[in-house]
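Shown here: the complex without one of its protein chains, the others still in place.
Up next is chain A:
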């Protein structure tokens, strides 16, 4: 075991000398999680909106999404292998993205659903009374006012996926998990720690970045 001081020196040395190597893994990680989140938004936000207009569907959809979250990530990756092997995609990016998309659904659907339900009923009543169609009400009133909460769901999903994405390296999807995995194989603590730190920093930066986006998309009158 080395002392704390040594560890930090080693870490800094590792980051400096393997800068491009880490950057490459980081970029793979961003691509993996980014693609998964975009797909997750495209599926989850409309599903959340649908839940807000159909209460029966809502309980079923939210339950399925909750169950998805309780499956351990390693098991989910494992299940994906035999299923996707049928189309020769058992390992690699596809199963990883599918798993990440599934994990993102609960925070995205639930937040979208809650956000739209939480729009002040008087505001919805005014929108109806004034003569907005259901679609106009959604686009002009409900979604803009629901934006902060929807974005919070997307942020949660992203941070979650950056963590889960590190495990996806086990099924050959690449990303920062690769550094941690190689560290484990070589019993190189510095490498393991470097990979873990890179994942954490990426999650923090992603969160910050999404807060900026949220700020951009949230109408001025809705900000607190």
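Keep in mind that, in the parts below, contacts are C-beta pairs under 8 Å (C-beta built on N, C-alpha and C of every residue); 3 or more make two chains touch, one makes a residue touch a chain; residues count from 1.
The rule is short, and it goes like this: contacts and distances are computed from a predicted model.
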In UniProt, out of "Succinate dehydrogenase hydrophobic membrane anchor subunit", "Biotin transporter", "Cytochrome ubiquinol oxidase subunit I" or "Carnitine transport ATP-binding protein OpuCA", the chain dropped from the view is recorded as "Carnitine transport ATP-binding protein OpuCA"
Among A:141, A:154 or A:168, which one is in touch with the chain left out?
-> A:141
Which one, A:132, A:152 or A:170, makes contact with the chain that was left out?
-> A:132
Hidden partner interface residues of chain A, rising order | 120, 122-123, 125-133, 136, 140-141, 144-145, 219-222
